[in-house]
Each structure stands twice: as C-alpha cells, then as structure tokens.
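Okay, structure first, notes after.
Only one protein chain is missing; all other protein chains are in place.
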Amino acid sequence: MGHGGDLRFQVENLTRVEGEGSLHLRVRDGVVEEAHLAIFEAPRYFEALVVGRTPDEVIDIVARICGICPVAYQMSAVHAFEDLFHVAVHPQVRALRRLLYCAEWIESHALHIYLLHAPDFLGYPSAIELARDQRELVNGGLRLKKAGNHLLSVLGGRPIHPVSVRVGGFSRMPDRAELVALRPSLEEALALSQATVDVVTGLEAPAFEREPRLVALKHRSEYPLNDGRIVSNDGVNLRASDWGKAFHEVQVPWSNALQARAGDGLPYLLGPAARVVLAGEQLHPLAKEALVRTGALESIRRNPYRSIVARAIELVHVCAEALDIIDAYVKPEAPAVAVTPRPGIAAWATEAPRGLLFHRYVVGDDGKVAAATIVPPTSQNQAAIEADLATFAPAVLDLPMGEATHRLEQLIRSYDPCISCATHFLDLSVEDAG
Amino acid sequence: MDVAMRAGAAAATAGPNHATGRSAATRRPRVGVVKFASCDGCQLTILDVEDHLLEIAERFEIVEFAEATSRRSSGPFDVLLVEGSISTPEQAVEIARLRAEAKLLVAIGACATAGGIQALRTAAEHEAFRAAVYPVPAYVDSLATARPISEFVHVDAELRGCPISPEQLVEVLVSLTTGRRPQLPDQAVCLECKRRGIPCVVVARGLPCLGPVTRTGCGAICPAFGRGCYGCFGPREQANTAGYAAALVWQAANPAGDDPNAPMPPPDSRRPVDEADVGRLFAGFNGATAPMRSITDKLGGRPVMPLRATLASPPETLLGGPPRWGAMPADTIKSEDPDGPRG
Amino acid sequence: MSSAQRTGPGAAPTDDPSGRSEPVPIVATLPPGPRERLLALVTRRELDAGATFMHEGDVTASMSIIVRGRIALRLRVPERGAVTILTLDPGDIVGWSAIVPPYRATTSATTLEPTELATIAAEELRAILTSDAEVAAAFLPRVMETIAARVEATRDQLLDLFRGVEVDPW
Partner (left out) sequence: MVIGPDTIATTPTQFLPRHRFDDLVEALGEGGRRVVGPTIADGAIVFADLAGHESLPAGWTLQTSPGRALLERLPDGPRESRTFQYPVSGEGIRRFTFPSRVDALAMETAEDGTVRVRVAAPAEPMPLAVVGARACDLAALAVHDRVLVGGPAIDPDYAARRRDLLIVAVECALAGSTCFCASMGTGPEVTAGADLVLNELDDGFVVRAPTAAGERVLATLGLAAAGPDRATTAAAQTAATRAAMGTTAIPADARSLLLANLEHPRWDAVAERCIACANCTLVCPTCFCTGLEVGSGFDGAASSATRTWDSCFTEGFAQIAGGSFRPRHRDRYRQWLTHKFATWWDQFGTSGCIGCGRCVAWCPVGIDVRAELNAIAETAPTPAPIAVPARDTVEAADTGLAPLEFSPATVVSVIPETADTTTLRLATDDPRILAGLPGQFVMVGVPAFAIPPISISRFHPDGLELTIRAAGAATSFLTKLRKGAALGLRGPLGRGWPVADAAGRDLVIVAGGIGLAPLRPVIDAVLRDRDRYHDVRIYLGARTPRDRLFVEEIDALAASDDVLVRVTVDRAGPEWLGRVGIVTQLFKSVRGTGADATAFICGPERMMAATADVLGDLGVPREHTWVTLERHMECGVGLCGHCQLGTRFVCKDGPVFSVAELGEDLRREGL
C-alpha cells in the first residue's frame, strides 16, 4: 500500500460497536486530509419525543435511547429534575442509585471487555470463536456480566430498561434479604474482575501515544457515578449542571450525530481512561491496589488501546462498591419522597460506562418538559476519535489493508462507542422554549 | 396470532429423523441479527442470556451480528432476527433485500413490531421534527415516520417487548430446534400479575396501569415494583382500549371509586388527573398500534411538537479537515457566560 | 337385508334397479291438470356417459329433469381447464336458464353415466309458462326450490369447510 497520490480508505460497517457507523479516511501523501466517523444510525428524535411529558415519563422514555446504558439516561434525567425541584432523597435511595449504576457498569464493562474488545487483542472475529479456544475466559466474562444483569433485575425488574427509578426515589426498594442474596455472585464477580485486570494488562497494545484532553466528573469522596463536578486535566471545573458553559454541540455533514466540542472547538476525551486519570484517588482501595499493580496509569492516559485496562479497574471498583453498599443497606420506610415540580431548567451530568452524559430540560409551568438537550458520551468522543484516527492512521497505512482496517476498528472500539445513543439529538436554546 | 410461520419454514432445523421424528439438523441453522432504528437493547438481549449463549452459538451458526462479531455475511439466513423500525429510505430498500435472503424473518422488539416510540411522530410533523433536531436538516435523511418491519415485508414471527424477554427469545430458538410452537401468550399482563400474587395497583392504589390491555411477557415487573404497566409488549388480543380509557378517565375524576364513604387512595404524582394524562399513558413504545392510537387520537397524548424549537444561533457546521488535539486556553472555560456558548 | 344398494364413485347409482319408464320427477308430483299439460311437452332422451349436451354460453335449447343417471356441471377456468362445480342426480333440473333471460347456459352439462332425461324445449316451456297460469303456478315454485338448493350448496362449497387450517411449522 503506497503513499503516493490520493488514497481513499473505507470501513463500511463498524462491527462490535453498539449501533451503526462507518469510518472514512482520505489520505494524501501520508497525511490524513479527512477522518470521518460517519454515524448513519437512523434519527429517532428523542429530544422532541419527550416534549410535553412529565419528568417520570421522561425517565422511562430516555432510557430507550440506549439499550446498553439505559440506567445512565435514567440517572442523568432523574438527577436533573431532582436538582431543579430541590428534592432531598433518602440517603439509602442515593446509595441504591449508585448500586443500580454499579450494576450497569458491571454489565456494560464486562460486555465490552469480553465480547466486544478482547477478541481484537487475541485475534478472533468474535467472542464465540474465542470461546472455542478459551471457553473458561469467556465463561468468566459471561458470569461477570450476569452478576451485573442479575443485580439490575433485582433493583429494576430487568437488565435492559429497568422500571423502578422515579423522581423522588424508587417505585419500590428491595428488602435487605433480596440484596444480601446477591452477595455470592458479586463476590465471584469481584474476584473475576480482579483476574480480568491481570488478563487485559497482559494484552499487547499497539504503540500509539498522544496527549488527550480528558474530561470527567469528580467527587470529593466518591468515584464518579451520579454525582460530582465536571473537571478536565486542563482546568475545567464546573457544576454538573453547567456543561454548557464549557462545551457545545456542532453538526458535521457526514454524520447523523451532532458532535460536541470544547469552547475552543477542540476535541476532548471521556470515559474510563479519563475517569481513572482524573478521579483515581476516589477508586475503591481494591481497585486502587489493582491499578498500582498494573502500573499502567500513564499508558492508560496516553494510549487509547489501554482503555481496556481502565475498564477492568473500574470493574473491580464497581464490584467492590456494590458489596459495600449492600452491606450498609437498610430498607427505608418509603421508597420515594413527595415531589413538587417547579418550572425552570433541569440539567445534570452523570458518568455513563462510556463517559459523561449530560441532560438539560426546560420544565414549563405545567410541570411538563418544554424542551430538551441530551449530549451522550459518544457524540462528545466523536471528535476525539477522529482526532486519534487522523494521528494514528498514517502509522498503519503501510500494513495490508485488512490488517490496517482491523487496527483502526480496534482503535475505534477502544472508545466503546455507543452509536445508537449518539444519534438523533435535538438542540434547543432556553430562550426559545422557555 | 403473532407467530404465523409459513409451512415448512423451520424445516432446516425441524426435520424428523428416522424414528423419533425428533429434529435432526443436518447442518446448523444460519442465524443473522440485523438492526434498523433502535436502541440495540433487543439484540443485546441475545448476549444477555448468558446461561444459554454458548450453547446457542454451538447449535446455531451466527453468520451476521455486527454488534457481536466482525465476521459479516449477507446470507442466506435460515433465521433472521430483525431489530428496529424502518426510518430511512435506505432502510426500506435494505429490509426488502434481507427478506429475500431469509427463510424465516423474526421481528424482535417494539421498534420492529410496532415502530417504537419514534413512531409516535406523524408524517405531518416530520419536517418540523427534523428541522428542530438538526441545524442543517438536509444532512439528515429520514422517512416521514418510523414504521414496523411488517409494513414493508412479510414477517414470520414477532417477539414483542421493549425490550424483548430473554425467556421468550430462548423459547423461540428452542422451538426452532424442536419444531414445536413457541409459547408466546397474547393475553393480558394481569394474568401473570395475579399468578405472582401481586395486588392490583389500579384497585389497591388507584394507579394507572396498562396491564389489562397489554400483552404479557415481561413478568408483570411494573406492578411488582409498585407502579402501573406502561405497555412495553403492546396490545393484547382484542384489547378493549376504548372501554379501559373511559374507565381511567372516570377514575381520574373519582380516585376513590364510586363509594361515597370510601377513602382516597394515597396521593401519588403518577395518578392521572385529566384526559390528557390518560392519553399520554397510551402514547408509549407501542403507541403507534391501532388500539393505542385510537385512544391518543381522542384524548391526545402523542408528543407535542415544540413549535419554537428553532435555534437562536445554530451551532456552526464544520467541514474540511479532521479535528486535532490541542490545549484548551484557560479563559474559554472560565467564562461564566450564564447561558453558555449557545447564547 | 332389505336395501343392498351398490354405488360409489364410478358405479351406477340407481336407487331402483327397475329404472326404465320411471315417472318424470317433479312433474309427476304436480296436480293432474298441469301435470298432463306439461308431460305433453316432454320428450325423453337417453344419453351415453360422456355426452355434453349443454355448452356454457350457448343459448339454452331446453330444460331437462334427470330421470336416471348423473350429470356434471362444468366451467372452463383459465389455466385450470374444466372444473366440475356440481354433479346432479335424478330429480335435479338441468338448464334452468331456459326460462331465465338471457336464456344462455351458465355451465356446460356432461353425463357421467348413461342418463335418461325428460326434456322440454325452451320456447315451448316459456310459452306455456306465460300462457298457462295454472302450470306456471304449479311448476315454477318447484324450479325455484332446486335453484335455491343449488345456491345454498354453492355457498357451502365456497366456505371450503374441509380445508385444512394453515399449518404453522412451530
């Protein structure tokens, strides 16, 4: 594959990503002139679909934006509304929401590591082929995933689109016994996740380093899930409701998804790597210990392929924290507190498995949503992915086409892009709809 | 009946062997999984049946499943599981091509079987939606409405649900290998609710619940979690939505029922107070189906188009070269412009 | 045993083996006056099996009452050739179109067995039915009966009651 002239490089259908996207590069004389991550997931217009709905209805609806991280959408929404309505939820409600988020992270991270990403490193087209040779490895991953799904079912009725979250708390909270019964599977999950860290640390990552701008939530005492301030490694420090003060969305002609850029129009990176780097001190002791054991902190920051290590470390964290929350759980008198809706702007950001997820709703005098803005992690990471492609592509262009394609897909997958989330988002200004 | 498979369609897997008549698959059935406009939750359900996943992978040859494997194939398929609604002209063409490749086509999930929540927008509103969503609508191509697969091609079976039930998914796969009919009950959620011994949330709490007009399959999780069913599995057989909506509207006005000295049910923000509240109940993930639609047509409840959803200053659209990493000048962040860069 | 009757597909269905010179069904049961005046118009015909004596679309030359034998009413259907829609037995009327405008046969009629018909020419029949009120009053209701019975039978055939329900392969 020579350098001379005009080279067009196309990956028609990205596989092992959630949703439908394609990659297009134009390279001239070894220089990437175009790097387009095209997302052709069909528009679903969610931001219009929530208009006229009550906050509780919105929680059910936005979950449908993504079947992989529905809890993240429910969490950003419920926190946004409770922030506007000045709702003080019961401490156990807050804890149980973290537990619900932990469950989703376990499920999502295990899915990505074992079924989507690991096959790349080990040279298999899918986990199914991988399972033929390393059944135990894949089985472990599936048991991890199942532990997360099981926890989701106990807390929300089902793993995908759980039904229990409502403004003010939950529609039902489990008896302590129901949660305690989950300990064994979570203890196994913890052990499996610790083993996972060692496995993925050993995976050979292509040499590729850059200095990304990292953005994540940060909380003084907790590893970022539903709460914290938006911070970056170059000085951003905002309330979780103020995403719009530093970032904004743009549209690119080659994609159905709006992209997000920082105020200066430059890309930034979200997700496990950003969180581990920015909020490492808040990791659970067991996760910290694992991180130290890997000695991979620096490479996690600089090499996108190492995000799989960050993901594994977060697995350790959420398994460990889930157990802690269960041990401290006492079922409250009432699962939810009464809520008085008030008009205004409800905004909040939480940490989806793949990065910061920002919701912003205009609530009218009738207590119903008048306008909405939802900025999922993948549309924020899109620019970062393209930037990485532009930087990294020249290094693989000498490889055979198939191999080069594989390397670039692997790079994209390392962001765990959730394309179905990234599509169809509506942009509204306060003044227009307020 | 939802499951109305063409005769012999499952023969590839259900061919009887010499004595028992038991399925003796000469080769593993080729399975494909594809998606259109959807959240991926239903195909994720396939990966969520952890206990069966590897056995499924052994008994079936999964030849197309972009979310799970890099190996791609265009068929032919013995069974093609289709997620998502048809929402773009390209998709309308693609589903016709796939149908020709598939012996059995099974639509999975509310988007594929009923259009999903995105089907609530009507053709009339489409341009407004698109203009509202995208600064430059021209870049985005989408059909006037999102429609179920069955409106474009013949569908052999449907798995309802938002998302589908893992048990029902396995039931369908088992029925393919055994040749039996999958048990996909079309009756009301109430039956499962009562079997589980869950007190009716309508009667005991005065909460709105679509259970009586919604098909079972979820396990009655919503009543079990102290809230009303919101219709994930779509209308049950012969759903009398008109009669039920009328009752809910009456109850909205008479939460305690018709007994003058009956107590009020405990206050709950989820209890409808007017017709519009009742209407929105029917405007869910299966809201585009006739029984649900007939109610929202009367009571309203489908999404209200945000008429002023135009952008004061639309975000610039970027063309040309790829973004590059670079440091963010401190001042751009610290700007406390109250409304943010969008102005 | 009293009635050792033999019949079945292909076999000759004579309820009364003594067949010959049987009274003409229907007509024989009319009141004496009309009966005699109609019988005066009747000519008896013997047909071998396989004789097609009425053709779909042709002007109907006569109306017949089957005395003995069996007749198939057939239609030509594009791509399917001749289809037998009904078979008639003794006592049935063939050619009711002889008295119903436009007096054209709606089906073809073919004998399946050696058959005896009692036939009345179309013009003569129409003439007597218009001129002889007594005959018309006595005879037409009997014709209506058979036509009505035939319509009903056709409906039941339309329902295709014995069709196997769509087998679903689950």
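Worth a mention:
Should a chain be cited, it is by its letter among A, B and C, assigned in written order, with residues numbered from 1 in that chain.
Note that contacts are C-beta pairs under 8 Å (C-beta built on N, C-alpha and C of every residue); 3 or more make two chains touch, one makes a residue touch a chain.
Quick caveat: nothing in here was measured; it's all calculated off a predicted structure.
Looking at the complex as a whole, the chain kept out of the display touches B, C.
When the missing chain is restored to the complex, the residue among B:V31, B:I62 or B:A188 that touches it is B:A188.
One of C:V24, C:A72, C:A105 or C:I120 touches the chain omitted from the figure, and that residue is C:A72. Take subunit C: the residues that touch the chain left off the picture are 1-11, 13, 15, 70, 72, 74, 80-87, 89-91, 110, 112-113, 149, 153, 156-157, 159-165, 167-170. Interface residues of subunit B with the unshown chain, by the touch rule above, are 16, 18-23, 55, 59, 173-175, 177-181, 183, 185-188, 190-191, 194-206, 209, 211-213, 226, 237-240, 242-244, 246-247, 251, 256-259, 261-266.
Everything below uses one rule, namely that only the chains that are shown with their structure count from here on.
A simple rule picks the central chain: find each chain's mean C-alpha point, then take the one closest to the mean of all protein C-alpha atoms, which gives B. Spacing of subunit A relative to subunit C, judged by their CA centroids, is 82 angstrom.
Chain centres here are Cα averages; for subunit A and subunit B they lie 22 Å apart.
Shown for subunit B are the residues that touch two or more other chains, of which there are none. In subunit A, no residue touches two or more other chains. For subunit A in complex with subunit B, the touching residues are 13-20, 32-36, 40-54, 56-57, 60-61, 64-68, 70, 111, 115-116, 119, 125-128, 131, 135, 138-139, 142-143, 145-146, 149, 156-161, 163-164, 166-168, 170-172, 210-213, 232, 234-236, 238, 242, 244-254, 256, 258-259, 261-268, 335, 338-339, 370-371, 383-384, 386-387, 389-391, 406, 409, 418, 420, 424-433. Remark: subunit B residues 35-45, 47-48, 50-51, 53-54, 57, 62, 65-72, 84, 87-88, 90-91, 116-118, 120-121, 129-130, 132-136, 139-140, 142, 146, 162-163, 218-219, 221-222, 224-227, 230, 232, 267, 269-270, 280, 284-285, 303-306, 308-319, 321-330, 332-337, 339-343 touch subunit A in the complex.
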